[in-house]
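Excluded from the complex is one protein chain; the other protein chains are retained at their positions.
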Amino acid sequence: MPLTLDALNAMSRDDFITALGSIFEHAPWVAEGAAGKRPFATVADLHRAMLDVVEAASADTQTMFLRGHPDLAGKAARDGALTADSTAEQAGAGLDRLSETQYARFHQLNTAYTQRFGIPFIVCVRRHTRGSILRQFERRLTNDAAAERATALREIGLITRLRVDGAVEGSGKPNVNGRLSTHVLDTHMGRPAEGVRIDLFEMQDDGPETKLATTTTNADGRTDKPLIGGQPLRIGVYELRFHIGAHFARRGVPAADTPFLDIVPLRFGIADPEGHYHVPLLATPWSYSTYRGS
Amino acid sequence: MPLTLDALNAMSRDDFITALGSIFEHAPWVAEGAAGKRPFATVADLHRAMLDVVEAASADTQTMFLRGHPDLAGKAARDGALTADSTAEQAGAGLDRLSETQYARFHQLNTAYTQRFGIPFIVCVRRHTRGSILRQFERRLTNDAAAERATALREIGLITRLRVDGAVEGSGKPNVNGRLSTHVLDTHMGRPAEGVRIDLFEMQDDGPETKLATTTTNADGRTDKPLIGGQPLRIGVYELRFHIGAHFARRGVPAADTPFLDIVPLRFGIADPEGHYHVPLLATPWSYSTYRGS
Amino acid sequence: MPLTLDALNAMSRDDFITALGSIFEHAPWVAEGAAGKRPFATVADLHRAMLDVVEAASADTQTMFLRGHPDLAGKAARDGALTADSTAEQAGAGLDRLSETQYARFHQLNTAYTQRFGIPFIVCVRRHTRGSILRQFERRLTNDAAAERATALREIGLITRLRVDGAVEGSGKPNVNGRLSTHVLDTHMGRPAEGVRIDLFEMQDDGPETKLATTTTNADGRTDKPLIGGQPLRIGVYELRFHIGAHFARRGVPAADTPFLDIVPLRFGIADPEGHYHVPLLATPWSYSTYRGS
Partner (left out) sequence: MPLTLDALNAMSRDDFITALGSIFEHAPWVAEGAAGKRPFATVADLHRAMLDVVEAASADTQTMFLRGHPDLAGKAARDGALTADSTAEQAGAGLDRLSETQYARFHQLNTAYTQRFGIPFIVCVRRHTRGSILRQFERRLTNDAAAERATALREIGLITRLRVDGAVEGSGKPNVNGRLSTHVLDTHMGRPAEGVRIDLFEMQDDGPETKLATTTTNADGRTDKPLIGGQPLRIGVYELRFHIGAHFARRGVPAADTPFLDIVPLRFGIADPEGHYHVPLLATPWSYSTYRGS
């Protein structure tokens, strides 16, 4: 049962620290520092106050804090030695299902990063797919130390914003979720296409695709709920596959045994986890188009 | 060196039979029957005359002739016991690279077909991919014997039309080749998109995709030669993949690290091996469309 | 102030007849006949009961009733001798602003129609434009008498349904209104196009266009309210003109002095007055598309 902001504002200092002590990884002192700033008018204010504690800390304390974070797909993860939050977050991005090659790549990058910066690589994995984590990792290895430290703190802001969002109910919650939706128009008949099966896949450059969802369009050519909603959209490459050949066959459109269009793939990237991506399909048996809509 | 129609019209009866004896599988009597109909005005007339010999033959002779054809992906193929033409034709469709499961499926279908119809399954494999051969096989097993015999003879007409086309030069050659072409328009700049890498794949329902070609668009947004040309288009499902993200990056269009469009796949079916399929891409960084063009 | 269905159900028979006596043109007997069927559960039931009275009347009574309707754009209209409802309805379709030529055409058609069928030409003008009325007129002149009488009664059903809808509040009101909406997507930027001026015109085959509305898109690329709403869409031909050149100029897209796209017209027909027509524009400086959406 989630905490409420009102309850957090009213409870004792010790209870407050207990309640929020695990939001910042192995750093109950962050909650401790924020306890005295109560009451908070909004959930966003609470989170801001906690970040202020981190930013006001000495460089040494910050370094210790950053060092308290686990390696991604590292030994601690394989040994089950992560916090509950970290375990769930790494699994959600598929980091618990890496091939041996991928583990080896992460190990190599973790080692290089720690040697270069003296801290573990920190990224808000709930906003990422495996592929985008690896790209980030490689890019950030080329940063200088100051830029990289700022990036790590910014990622901690994103990680803990999601944790606060999940843990605390109340007004003034920040928008942490994105939305992926679609819409199928049959421009052969001039109507929404009903009953079209849609599969959604996460694509990997160097590995197999992962099916994320299968759904069917309703009478308005839309899906009853977003393809992805109620969570950040993970940065990555996706493919929607529309079974449009079966739709036109049901509508009685004559087609060859191998129709020109059968399963139509739309491949697109998501770069903004908190954004709304509307990716519609307009199709006839002989043509189709798509666009980023609104 | 190909024969010419003029030479065939002028040569002795025996030479004519030797020259064309292998066009119809193990049936030099077909060439023998056509020899007396010379001279032929066109290559198509020559082929027509040979088909007339087959059609005029007795039912028993036809049956013997049909039985002279090899099983697809059968024991003879694995043992290297096919005619040169059959070997090349079966390999071209990928029948020499089947998995054990696929061999087993062909074996099963060959057995069922022969038991049901008393003849081997005959199809013009040069007009097909593995997938479309299997679909044909399954559908034709449900035919009645008369319809299936007519189908087998029609396929022999297609097989031998291609063999005659390859063997004989002269006027009046039938159109046996199809063409697959594309065209990339950058509707962000209002110009043909030059330098776009395009990969063409043959797709399989139940197996890995096969890359058929990689090319790059020229200054007119087209490819210097057709993606497929000078042969029948094999019935099947294909995917063109356009590296459009790299194009817009080269043009200096600002994009996220994970652009909305990077590699755009267009998946389509080819049903008409002798047709022209023009499958263009019109793209901006945020939208694209395709259609069967001309 | 509109009547309510509850009040109509509760009032005296005489008051009911007074209240609804003018819904059917010069025929208070229709309200009289429906008075005894009260109470009505829905507004649609009330209208249905009144139509039943007309349908149950003798052929002679029906003929008299039909003859009680005025000519379209006829002498009565020019002399101001129509009922208030008829005057407003004919003006709404622009029948009070005809050229002399158009008046002459209507006069000619009215004469031919009355001679042929013995009744005036009746059409629900609130669902029509001048052009579609003329097309109906010409087509219906070719009907036989029985078909045409049925058509006239069907049109009276549509006329009075709208009158009842305007006069009576209550539950169960039929859907008598259509909606025309639009949406502008800038597929050059991948965003809704804000601030785009849109003009809506009614087109005539043989006369000048009439501007119906001018509006501007909001931040979502839509208009704050439908282009047409709260009334039937008049059957006819329309043109939306989008000032898209000015939009791209404001966005800083380089363009020639005479840009390729400046004002984009979309011309379309409306055939279903109670339907929803969504006619979006997807545009770059070099391309655009539209479709009947939902």
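We call the chains A, B and C, going by the order they appear; numbering starts again at 1 in every chain.
Simple rule for what comes next: a contact is a pair of C-beta atoms (placed from the backbone, for glycine too) under 8 Å apart; a residue touches a chain by one contact, two chains touch by 3 or more.
Source: prediction; values computed, not measured.
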Hidden partner chain, touching residue among B:Val30, B:Ile133, B:Leu185 or B:Leu227: B:Leu185
Touch criterion as defined above, residue of C:Asp45, C:Asp220 or C:Asp262 at the omitted chain: C:Asp262
Contact set of chain B toward the excluded chain (per top definition): 185, 187, 190-192, 220-221, 282, 289, 291-294
For chain A, the residues touching the chain missing from this view: 187-190, 260, 282, 284-287, 289
Residues of chain C (touch criterion as defined above) contacting the omitted chain: 132, 135, 139, 235-237, 239, 256-265, 267-272, 286-292
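FYI, only the chains that are shown with their structure count from here on.
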From chain C, the most remote chain by mean C-alpha position: B
Rotation, 0 to 180 degrees and nearest 5, that superposes chain A on copy chain B via CA atoms: 180
Approximate Å spacing (C-alpha centroids) for the pair chain A, chain C: 50
For chain A paired with chain B, centre-to-centre distance based on mean C-alpha positions, whole Å: 46
Euclidean distance of C-alpha centroids - chain B vs chain C, Å: 57
Contacts with 2+ other chains: residues of chain A: 289, 291-292
